[in-house]
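Just dropping this structure here.
Only one protein chain is missing; all other protein chains are in place.
After this line comes subunit A, so read on.
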Amino acid sequence: MAAASEICVRARDVIRKFDDKKVLHDISLDVAKGGIFGLLGPSGSGKTTFVKLIAGIDEATSGQIEVLGTPMPKLAMMVRIGYMAQSDALYAELTAKENLEFFGALFGLRGSRLKQRMHEVMALVNLTDHMERSVGAYSGGMKRRLSLAIALLHEPEVLILDEPTVGIDPVLRKSIWDELQSLSRQGTTILVTTHVMDEADKCDRLGMLRDGRLIASGSPEELKSRTGSATIEEAFLYYGGARA
């Protein structure tokens, strides 16, 4: 296990209950600094619930979550984390520019720095030409990309993306993944949830969730060789089937 200073997210015996329904069961997990960590799991397995705890939006019923050595939730940590929700949380009446300006200002960006970052992230998601358009008139994929742009805006050290590429075409998806990989090489820790198996292959490490339990974790190669599978999909089915 990596040294404490190398760990970005550290979860210990995390339990999250909604009323009496246990959605996360004793999850313990370390995510190393830098690199892309993929959280894999079928629908309803608890991916969103888990990343919300890490983002500090929600609080665990019991157990501890630390991000960069600080117990969550903690307001001061919010500036160091970028979060992209599974459902687009945008202000439809406003233009993309106004949305970016609002979230930028919340993170303390202003003036020429804000302007510069706004253009950088919008270029990244290929929306520069739609800066002045009202978000209400955006397509589903465009909204998804704007949400991603907003999460990247303040150059967070930790990036938490909940199914970021749903509804995005393969060409753009590739360019977004290229960018995520380049960000991770620059030292950003990226935590991404996904259903898409070829995306899972691009992650440095993977965690597999099923019914609120972490059933396996390791690099894609490790998981494949440990289960004797050729693909992540097979490995996933192996772990899922073994416990079912």
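Keep in mind that, in the parts below, a residue touches a chain if its C-beta (ideal position, glycine included) is under 8 Å from a C-beta of that chain, and two chains touch if they have at least 3 such contacts; residues count from 1.
Criterion: contacts and distances are computed from a predicted model.
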{"item": "Chain excluded from display, named as in UniProt, from \"Xanthine dehydrogenase family protein subunit M\", \"ABC transporter permease\", \"Hydrogenase iron-sulfur subunit\" or \"3-isopropylmalate dehydratase small subunit\"", "value": "\"ABC transporter permease\""}
{"item": "Among A:Ser28, A:Ser62, A:Ser87 or A:Ser225, residue touching the chain not depicted", "value": "A:Ser87"}
{"item": "Contact set of subunit A toward the excluded chain (per top definition)", "value": "55-59, 73-76, 78-79, 81, 83, 85, 87-94, 98, 101-103, 105-108, 134"}
